[in-house]
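Then we have subunit A:
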Amino acid sequence: MAHEILERNQGTKDLYLVGILEGGNLLAQRLGELISSFEGVSPPIGAVDVTLYRDDLSGRGGPIPFLKQSHLPVPVDGRKILLVDDVLFTGRTVRAAMDFLIDFGRPSRIMLAVLVDRGHRELPIRADFVGKNLPTAMDEKIEVVMTPGREGVYLTRSIPSGDLHDQ
Partner candidate 1 sequence: MRDQETGCLFLKNVHYFDPSEGVLGYGNVLIREGRVESMGEVGPSGAVREIDGGGGLLCPGFVDLHAHFREPGYEYKETIATGSKAAVAGGFTAVCVMANTDPVNDNADVTRAIRERALDVGLARVYPIGAVTRGLGGEHLTEMGRLSEAGCIAFSDDGKPVSTSRMLRRALSYSRLFNRPVIDHCEDPELSDRGVMNEGSVSADLGLAGIPNASEEVCVARDLSVLEACGGRLHVAHLSTAGGVRMVREAKRRNLAVTAETCPHYFSLTDEAVRCHGTHAKMNPPLRRESDRLAVIEGLKDGTIDVIATDHAPHAPHEKEQEFDRAPFGIIGLETAFSLSLALVREGHLSLSELIYRLSFRPAALFGLPHGRLVPGGLADFVLLDLSGEWEAGRPGYYSKSRNSPFTGSLMKGKVLKTIVGGRVVFDGEGDVCG
Partner candidate 2 sequence: MINRLISPEVPAFGPHLLSVVDLSPEVLTGILDTAESFLEVGHQSVKKVPVLRGKTLLNLFYESSTRTRSSFEIAAKRLSADVINISTTQSSVTKGESLIDTVRTIEALGADGVVIRHPSSGAPAFVSSRVGCHVINGGDGCHQHPTQALLDLFTIRRKLGRIGGLTVAIIGDILHSRVARSNITTLSRMGARVRLVAPPTLLPRGIEDWPVEIFHSLEKGIEGCDVVMALRLQLERAAGGFIPSVAEYARLYGLNAPLLERVAPGALVMHPGPVNRGIEISGEEEFTESSAILSQVEFGVSVRMAVLYLLMGGGPEEVLAGGAVPDKGGKE
C-alpha cells in the first residue's frame, strides 16, 4: 500500500499522514516508517480524535468518552493529507475526520487509506487505498490487532467463530 501511495502522489512532497484515533494511529505510523525506508524522507504524521465531530455522540446513550489528544505537528494548510484508518465501514468517522481537518486549516487535498473495507457505507465516501475488501454482514465485527508478533484482522460473527485473514 505504501508503494501505491508513493506512486500516485509522485513521491512524498507535501504528503502528511493523519491517523484517526484509535485504530488508524499505529497504521499511520507503520505507513510512515515504510515510506521513510523507501524514500529516505519521513512525511509528518499526525493523529486526530474525531469524537467532537461525530454525528452519533448524542444518540449512543453510552458514556461520554474522555478525549484522546489530537496531534498535528505541522499546519495542514496546502498539504496533501492522507487520512489513515483501520476499517472503513459506514463512512461517518471519515466524514468527522474531514470536518476536523477543515476546521483546522485548508489542505490542498484529502485522501483516505484503510486496511479493510467492509462495505455498508452510509455516506458517499470511498477509500483511495484499500488493503483488502472484506464483504461482511452487519452483525459481524472486525477487529484489527497490531500488537507486534500478533498482527492480523479478525472477523467475528455473533456466534463466536474466528477467521484469521493474514495481512
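As a selection rule, all candidates are chains of the complex that A comes from, given by their letters.
One rule holds in what follows: a residue touches a chain if its C-beta (ideal position, glycine included) is under 8 Å from a C-beta of that chain, and two chains touch if they have at least 3 such contacts; residues count from 1.
Fair warning: this is a prediction, and the values are worked out from it, not measured in the lab.
Engineer: Spot the contact partner of subunit A in this complex among 1 or 2.
Structural biologist: Spelled out: of the options 1 or 2, subunit A touches 2.
Engineer: Hey, which residues of subunit A end up touching candidate 2 in the complex?
Structural biologist: 49, 51-53, 57-70, 72, 99, 102-106
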